[in-house]
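Here's the structure we're looking at; comments come further down.
Of the protein chains in this complex, one is absent; all others appear in place.
Each chain carries a letter (A and B) given by its place in the written order, and its residues are counted from 1.
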């Protein structure tokens, strides 16, 4: 598996996919720079009049519902339809799903409009999507998924089956699952949660990895491992008086230099079936 | 007073308030990261359909009218109303008030819609608000408030009385006043004005400090002192060939490490009554 993970990561630089983003304006600059750091290219466009064209000339689509509005939600649905038509991979980051009726509805409508390949969120966002799409939830998990890793992995696989997509639930332990397999990944550092947008950045790495053509579960897992490992490498370079602003830059810098071989030796995970 | 200032600052990390921002897209990323650096959490949402919900689940509201438009102005008024209903503190940053009719009107309408706890701006912005809300201004000040610090402090107290809020006027000397007391703060460096968004960042620190529950004047003064002191600490870490981009990161880094004890020893101010 080390080899497949490493190959998935290296494929991003080899393929250099163009990723169309409709994303929030809080973290968009870091998202663009980490896309470039990984060897892919970003294009941001959110006007209904042009989104289908931009999706069509790209290799993958990354939709992020932070700072959503009615105009951009309409654009996301148009882009999702076009991506489905062209069989481009679509990564959905349901930022704040559950925090407002608008965001919960937005995630649901995007999933209905297109064919979501993978979803990356925190546990409460993923649980919100499950509640929206299922009257009898049948699966549940505590907010802390670390207590029983095997139970958490089974929950993630059930979530992936229900949502019809690879599901990446990031937190203290990251779970990346399809209906039959789940990676439980231990890379990363708690300090990453003190930076805005590490989740958004992880999502765009997953979109780039999917667009580079690897199998979806492996592609998404490689991106999540890369983000966590970059957080570890970056932390080693911090001076005692440096904080979250410099750490943010160092993580993108670490992605800029990260190779598949680094993942092969640095990724820490278990696989549940 | 040192003890109250220190306690107000430490309370931000203890309480970890969630701050709803409707803010400009120029400096929003730095605003989010400095909020996290201070130990609070940011949430950005500007769609009319969801702003009241987001305000309701937050602990404080920070409204910033840079890059305003009609849609976001409507959202700001809805959020201000909800914050007033819930008695959440509201910080207004009237960026560019006086520079256009829209911005002057926006500041006025937000003040009418909600209950502003504190306002942070430069002297021309605050003077613009006074002109909008009072036909006979009765108070005035030169653009340079440093010539006569006591007169400037009296002007700031009169402004706070008229505007019905704590007023923070930042510049070479920072004035933070309510109707009866004024802090004249000497922290900070001139080079901070060569970074975009140090004002916006100061505003969100004040919003976080207010939302943590301290008395409004002390809370706002502690935030302004913290921003200035962070500017001093950050400057010491700059290499001769580093400039405003790195300085920006270093200031957020300094906030990440700043403790109440540092304010107790590093803040430089006088109090006028």
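Here is the rule we go by: contacts are C-beta pairs under 8 Å (C-beta built on N, C-alpha and C of every residue); 3 or more make two chains touch, one makes a residue touch a chain.
This structure is a prediction, so every number in the text was calculated from the model and none was measured.
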Exercise for the section: Just name the one of A:5, A:54 or A:153 that touches the chain not displayed here. Expected result: A:54
Completion exercise
Among listed residues A:44, A:84, A:131 or A:264, the absent chain is touched only by A:44
Exercise for the section: Have a look at B:27, B:59 or B:170 and name the one touching the chain we're not showing. Expected result: B:27
Completion exercise
Of A:15, A:36, A:131 or A:161, the residue that touches the missing chain is A:36
Fill in the blank from the handout: By the document's definition of touch, the residue of B:39, B:66 or B:171 touching the omitted chain is B:66
Problem - Touch list for subunit B against the chain that is not drawn - result: 24-27, 29-30, 66-70, 96, 99-103, 194-197, 241-246, 248-249
Fill in the blank from the handout: Touching the unshown chain, subunit A contributes residues 25, 28-30, 32-33, 36-37, 42-47, 49-50, 53-54, 57, 71, 233, 237, 248-257
